[in-house]
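Just one protein chain is left out here, and the rest sit where they should.
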Amino acid sequence: MLDVIKSVPIEYYVWLSSVLFCIGVFGVLIRRNAIVVLMCVELMLNAVNLLLAAFSTYLSDAQGQIMVFFIMVVAAAEAAVGLGILVMIFRNTKSTDIYLLDKLRN
Amino acid sequence: MSLTVFSILGLASVIFALLMVFTKNPVRSVIFLILTFFSIAGQYVLLNAQFLAVVHIIVYAGAVMVLFLFVLMLLNLNAEAEPRQTDRWKLGAAIAAGMLLVTFVGALRGGIQITVPENSNPSVGLVQNLGKVLFTDFVVPFEVAGILFLAAMVGAVLLAKRDVKI
Partner (left out) sequence: MRQLIPLIPFLPLLGFAINGLLGRRMSKTAVGLIGSGTLLASFLLSVACFNEVSASGPIHTVLYNFLTVDSLHVDFSFLVDQLSVWMMLIVTGVGFLIHVYSIGYMHDDAGFWKFFAYLNLFIFSMLLLVMGDNLVMLFFGWEGVGLCSYLLIGFWYDNREYGKAARKAFIMNRIGDLGLLLGIFLIFKTFGSLTYADIFARIETVNPDPAIVTAICLLLFVGAMGKSAQIPLYTWLPDAMAGPTPVSALIHAATMVTAGIYLVARCSPLYNLSPDALNVVALVGLTTSIFAALIGLRQNDIKKVLAYSTVSQLGLMFVALGMGAYATAMFHVTTHAFFKALLFLGAGSVIHAMGGEQDIRHMGGLRKALPITFWVFLIGTLAISGFPLLAGFFSKDEIFANTFAAGGKWWWGFAGLGGLITAVYMCRLLFVTFFGDFRGTEEQRHHLHESPAVMTVPLIVLAVLSALGGFLNTPHFLHLGTPQWMAHFLEPVVRNANLHHGGEPHHLAASTEWMLMTITTVLALLVIAMAYWVYVVRRSLPATDAAQTGLTRVLANKFYVDEIYHFLFVRPVEKLSQLLHYYADTWAIDGLVNGVGTGVQRLGAEFRKLQNGNVEYYLLGMVVGAVLLFLTLFV
């Protein structure tokens, strides 16, 4: 058995993952630069990845890590597309401030 | 011993994450995020998820973050260009995020009871074992992921193209 399973209780991974996730949430809410917001989303995804990997190890189940794999796939694709959109918006508004994206108003 | 390593890596990831959120300079944010990723990769290694650790570094730190940096450079942003938010808003965001954390902790405390199987396989995270599972049980999602990438690529290229003047 892995040393980590013996010495680190699974709850620690849960707390760590939660904290990272909430930091990500906080970052999404607090930053106005669209790029940084996207980065915070990446952070949230990573927190989830960590938790999935931990559970996979602790339960000796490969499915957790497979899911991490796919999440990474999606995250990468999403980052690419998101940044593409961002570039387009920047061309129109000359700024990355998400406050200016209020065309759905009313 | 693992506990020590875990604590250091955990602390590092949290600190870097916080730094990433609070830095004004977006380039610095990227750097801190990369460092966060590195600490998470360390966690993966601790968990013996070797494949994941490597892929994590290659994909995230190597590709996605580089992409972010490219876009940052392309947009040529300054640190001061980003407008500030009201303190009220910051307080509200903090409360919301804090509430989320409290909810998670409250919901999950004492509720996680897993039984570690006696004959746990420590080599679940090795490349060959992961590959075996991926290409037998999850081959369809694998292929779909490929198509997803294709779509994303096409989309990204299309989006970033300048309008062709007719």
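Letters A and B name the chains as they come in the text, with residue numbers starting at 1 for each one.
In this text, a contact is a pair of C-beta atoms (placed from the backbone, for glycine too) under 8 Å apart; a residue touches a chain by one contact, two chains touch by 3 or more.
Just so it is clear, the structure is predicted and the values come from calculations on it, not from any experiment.
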{"item": "Touching partners, among the displayed chains, of the absent chain", "value": "A, B"}
{"item": "Touch criterion as defined above, residue of A:14, A:29, A:62 or A:75 at the omitted chain", "value": "A:29"}
{"item": "Option from B:18, B:31 or B:100 whose C-beta touches the chain left out", "value": "B:100"}
{"item": "Those residues of subunit A which, in the complete complex, touch the missing chain", "value": "25, 28-29, 32, 98-99, 101-106"}
{"item": "Where the missing chain touches subunit B, by residue", "value": "85, 89, 92-93, 96-97, 99-100, 103-104, 106-107"}
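The rule is short, and it goes like this: only the chains that are shown with their structure count from here on.
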{"item": "Between subunit B and subunit A, distance of the C-alpha-averaged centres to the nearest whole Å", "value": "5"}
{"item": "Footprint of subunit A on subunit B - complex, ascending", "value": "1-3, 6, 10, 13-14, 17-18, 20-21, 26, 29-30, 33, 36-37, 40, 43-44, 46-49, 51-52, 55-56, 59-60, 63-64, 67-68, 71-72, 74-75, 77, 81-83, 85, 89-90, 92-94, 96-98, 100-101, 104-105, 108-109, 112, 114, 116-117, 119-122, 124-125, 129-130, 133-134, 137-138, 141, 145, 148-149, 151-153, 155-160"}
{"item": "Of all residues in subunit A, those that touch subunit B in their complex", "value": "1-8, 10-12, 14-16, 18-27, 29-33, 35-36, 38-40, 42-43, 46, 49-50, 53-63, 65-66, 68-70, 72-81, 83-88, 90, 95-97, 99"}
